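Rather than the whole complex, this shows some of its chains in their spots.
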Amino acid sequence: MELAYTVDQQAFRQEVRSWMQANVPAKPLQSFDTAEGFQQHREWEKTMNDGRWGMVTWPEEFGGRGLDLIQWLIFEEEYYRASAPTRVNQNGIFLLAPTLMEYGSDEQKARILPKMATGEEVWAQGWSEPNAGSDMAAIRSSAELRGDEYIINGQKTWSTRAVFADWLFGMFRTDPGSKRHHGLTFILVPLNAEGITVRPIPQLDGLPGFAEIFFDNVKVSINNRLGGEGEGWKVAMATAGFERGLMLRSPARFQETARRLVDLYRANQESADQDPAIREAVLSAYVQAEAYTLTTYQTASRLNQGGKIGPESSTNKVFWSELDQMMHSTAMAILGARAELLPHAPAAQGVGHWLDGFLFAQSGPIYAGTNEIQRNIIAERMLGMPRA
Amino acid sequence: MNFTFNEDQLMFRDSVRDFFSNEVTTESIRNRWDSDSGRDRALWTSMAELGLTGLLVPENCGGLGLGVVDFIMLAEECGRVALPEPLVDTVLLATPVLVAAGADAQLLQSIAAGETVCAVQSQADALVADADFADKLIVHKAGNLVLLDAESARFQRQDSVDPSRRLFSVEWADDEGQVLAEGDLSAELTASLYNLGALGTSAQLLGLAQRMLDLSVAYTSERQQFGKPIGSFQAVKHHLANVAIKTEFAKAPVYRAAYSVAEALSDVDLHVSQARLSAGEAAILAAKSGIQVHGAMGYTWEMDLHLFMKRAWALNNAWGTPGAHKARLADTILSADYTIGAGHTFASASDAA
């Protein structure tokens, strides 16, 4: 056990920090759930890629730096420390890319990853269907192989980023007689294909953060299949693990929220201390954000030594999502009557971003498998308790 | 000792519930969002015709001459439908204060008639809800309680997360407005107003909690996942059972607080703060559990749940934050002079009787 950074790691941190200082836009970008904001975020991805910072763990041939997970964590710390924009292509770089690395052909990697890195192609995810929310095995959308094309029909929903994105990845039922998690295939679909209709779904803040997608005889080349036909479940499970696990929710995000929460508390301590639950929550936020960080470094160290990610991806997901919700609720409590004000309200006096974060935090315990599903997984797969 | 509502009170509650369920649909609320005022004047007139706006106005001024206890379940109904119009502010907050300040009969008559809508500023917070829809504002200046014509004030809109809320910062010239009360009377009425505001907020939070619980039960009983309604899963059941428990145990404190306000009991501050904390916790839990059991649907603009969640989030910090009410409660119960424990719950009521 050695919990100090090496000289190289410290130098790397300095390099990231300098680049971020020089390049992170001074003014926050607009929300990427608006057309203008989406474009701004796409440009930011290009800027990042120009500096070869798009995804530092990727091999150099795809625009990465071939770095390890500890370096990735350092990168993320500096990224959040610099208040850099949220990654508009996170579906691509954090979810699809690791799956591609594992299941994609060389041709697919070469075709997809570089454009993902530049932000030229932004990815949406197509997991859920109207009757298959947290129950992914209930998927009904079909893909029928005719010659070297799949003909896709059906409907996806809760597809994040789909309103402005270029591509979608998801599972489709290729064996019409199959049930549950059999007979599914993982397919990549260009969102500008004929027969696709995207219906935006406005979310709590009124912006279309996700969409329903209707497929009417959409033709997709067989080259866009990831893994073998009928192997969709296996491929998707890898992605689900990434999503819940290490990559998507780096500790830096929650540490920065905890830091801002501590600052907010200190700035309003007199009124905040009227409610002892606030101080309790603030201290707990720090302790939990640190615990999440330490645990992630532990996992990253283990993975660096060749370990595999296990059911802890479910404990991670429950932990960070409920921590995030708790921290933002606490900020609302500290802000008191100001908490309800939208960021542009003059009386919000610059604290309105907490409300945005609070609304966003409500989605954490729900998406990527509700926390109820995650707790089932923890009980059954990690603790070995009997299934219902 | 009789902790029940009488038949008249229950019937009035039922008829208001019926009226609201027809007239204040979630669709009608969504329609208001796009309108300039965000409010429905015709509805106000209908409420006046039902006797609602004049409920606390003395009979000799054209009102029903009823009291705070008679209105409390109606305030709860306002919460249940997330009523955008400031009925609670006009009836429960403004009217008693105007009466106590000796406001002229004409004003009270026009409130009862539904011609005058009131907005009320809390001493705890500068912004005034519904200032632009109101005809009269009760505001604070230099220790005085001031009655202001809406026309003579300047408003700046302050958008809330709840699109039905219309909040404003208000400014007015020093020579505008009529001093309702000054000195000790102002202090007394301001304190009374704070309790009325917190009580009205409590009742609305209670109604909101129940509505979110109802919506969540209905949704999870219908919505199928894994081949059965998600409401049949124990995790979902227990989320909503917890909401039911918190809500059940928030009711009596709110009704008791109404009684204590009505009777001006010596413990009224304590009772109002208890009610406010209990109702706020119920509503906040109902929102949190409600969105969770709705899954992604709960996160959408299209589902009605957010109308009630956002109102709950907003109201939970109105008329005193939970912290402010905890502090007030602590000042009393941790004081060496105050006795708590078995037999003391109704002490101030019994002493006053």
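To keep things simple, chains are lettered A and B as they appear, and every chain counts its residues starting from 1.
Here is the rule we go by: contacts are C-beta pairs under 8 Å (C-beta built on N, C-alpha and C of every residue); 3 or more make two chains touch, one makes a residue touch a chain.
As the structure is a prediction and not an experimental result, all values here were calculated from the model.
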{"item": "Total chain copies in the file, per protein type", "value": "A x2, B x2"}
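What we mean here is this: only the chains that are shown with their structure count from here on.
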{"item": "Chain centre separation in whole Å, for chain B relative to chain A (CA means)", "value": "39"}
{"item": "Interfacial residue positions of chain A with respect to chain B in the complex", "value": "128, 131-135, 138, 157-158, 201-204, 206, 210, 271-278, 325, 332-333, 335-337, 339-342, 344-348, 355, 359, 362-363, 365-367, 370-372, 375"}
{"item": "Chain B residues within the chain A interface of the complex", "value": "124-127, 156-163, 165, 167, 169, 224-226, 233, 235-236, 288, 291-292, 295-296, 298-302, 306, 310, 313-314, 317-318, 321-324, 326-327"}
